[in-house]
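Since the structure comes first, as structure tokens, the remarks are kept for the end.
For this depiction, one protein chain was excluded, whereas all remaining protein chains were kept in their positions.
Take a look at chain A:
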Amino acid sequence: MTAPKHVEQLDRVVIRFAGDSGDGMQLTGDRFTSETAQLGNDISTLPNFPAEIRAPAGTLPGVSSFQVAFADYDILTPGDAPNVLVAMNPAALKANLSEVRKGATIIVNTDEFTKRNLQKVGYDSNPLEDDSLAGYDVHPVGLTSMTLRALADHPISKKDAERSKNMFALGLLSWLYSRPYESTMSFLERKFASRPELVAANKAAFSAGWSFGETTEGFAVRYEVKPARMEAGNYRNITGNTALALGLVAAGVRSELTIFLGAYPITPASDILHELSKHKKLGVITVQAEDEIAAIGAAIGASYGGALGITTTSGPGVALKGESISLAVALELPLVIIDVQRAGPSTGMPTKTEQADLNMALFGRHGEAPVAVIAPQSPADCFYAALEACRIAITYRTPVILLSDGYVANGSEPWLLPEVSDLPDLRTTFAQAPNGEDGKFYPYLRDPQTLARPWAPPGVAGLEHRIGGLEKADKTGDISYDPANHDFMVRTRAARIEAIEVPDIEVEDPSGTANVLVLGWGSTYGPIGAASRALRQRGLNVAQAHLRHLNPLPRNLGQVLGRYDKVVIPEMNLGQLAHVIRARYLIDVVAYNQVSGMPFVSGQLESMLEEVIKNA
């Protein structure tokens, strides 16, 4: 019997699970996150994985990792540098060590530190045996061999037993950070429902890891992170892609329209298709189309028929859909295009994040073809951004591009679940009768307020009409090559996007005396917010504002920008919003750009902003 271990309180921990693509690190991270959420900590996660499904085992390109930050206060990012690294093999250690703080805990699976595996990643000597890990708190653990021993009596293959080593690691970490394990047990029961022997084996591996923590002298201290003070209510942990899909389902219920998704599989957007395909019960129709163009084409056809057409994709897909988006601009039909941005150009780095599709969303079509553009700022916010995209599409009968990205799409955070009745009412009306004073139907006779034309799906007698991509005469929608009419229609299509009602931008400046404003959009909200908080804690004043609506921009934006000596715009691109702001408001801005495929590290933004503030 060992003596009870010392328990230490921490306010924040960042753990990174890293291993081979086949080691189950994403699942391990997910489970740890779920356990942590149950405990009431605030959390933020960052999965990071290669595009290859199974890169050669044990190599650097094959390393997959999952970072989770959890704290007893509200946090905005998954953390700059891990306090704990779990490295399942030498490649995982090598690929991640440079980002781990000195003094951090490193748990390594010693069984994988063989001569061959070390050579594979270019280690001349074993880092566990030389002094290259001096300054870290290294815990060498034979994860594989201990898992195999723990499962020796289980009627499963050696391969299946070995694969359970991630559960051993999860058990150990769950013990170390005092996590509740019930949800993982029930998860295993669900996941392996058809193979009870695997349920037993995985549970046993988890327990073995937990017990190892309890009994080994290697871990003298156990940690606790108290629940965060969060708003009362029901929560679930949610990724951006799932939140986005649920937001679309919610939009269907609140608009009483059929949600129709046309999609072609593409990383990192496919999970939205997977999620939506589960919700037929709520009337969602999904079509996996033959290509990106067919996907948006089918969505346009569905909208024409009175459903809400949606298409989900990533940058390369938006490029292919460009001509069809222009058609939807001309047809003036509701349509939601979701771009989960990834690193480009071309195939780029499909599993890595970037914000470099803003120019394409704003300008990437032939002719004058303006559309509304919005962006979510966090995983849970994807739910509300989806609803907002649908609101604009339905109200203004226009295509809306929603710019998510790999970071918010795959990252997760706790989501305070809303009451359905509090969600916006998105009901609209279809044309049911002729709208002209002469008793005729005019498909392009506009609502004077929204400038939207009637939505007139087929099926109503007396409203038969033809629409198309050719320029249309005002009001009648008949083909028109009249020069003055074209000029009028081009200006009207632009004016109706400009006329979309969007909320004013709000500025967070607790001191009220900041001279520097940091302006962001999309997924940079977390790192910018964390950096701003850190600066304020150090007595430096900075104002933060974040754009959800990128077209049209909030009406008060110019006025807000004019109040500050300096405006800084950090973006994961080469300055696309900065260009827009300079052109639109004729003010200079400080563009701060990173296109590494990884989200900003808040510490780096903090240093950069500090420089700007000091020189302002």
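What we mean here is this: a contact is a pair of C-beta atoms (placed from the backbone, for glycine too) under 8 Å apart; a residue touches a chain by one contact, two chains touch by 3 or more; residues count from 1.
Here is the rule we use: contacts and distances are computed from a predicted model.
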Options "ABC transporter permease", "Spore germination protein KC", "2-oxoglutarate ferredoxin oxidoreductase subunit beta" or "Chemotaxis protein methyltransferase": UniProt name of the undisplayed chain: "2-oxoglutarate ferredoxin oxidoreductase subunit beta"
Sole contact to the chain not displayed, among A:28, A:48 or A:237: A:237
Identified contact with the non-displayed chain, of A:183, A:359 or A:515: A:183
Hidden-chain contact residue, picked from the options A:6, A:102, A:281 or A:538: A:281
Full-complex contact with the absent chain, from A:304, A:384, A:521 or A:592: A:304
Residue of A:218, A:458 or A:510 in touch with the missing chain, whole complex considered: A:458
Hidden partner chain, residues of chain A it touches: 34, 37-38, 40, 183, 227, 230-237, 246, 249-250, 253, 258, 260, 262, 279-283, 285, 287, 289-291, 293-295, 297-307, 309, 323-324, 327, 331, 417-421, 457-470, 478-479
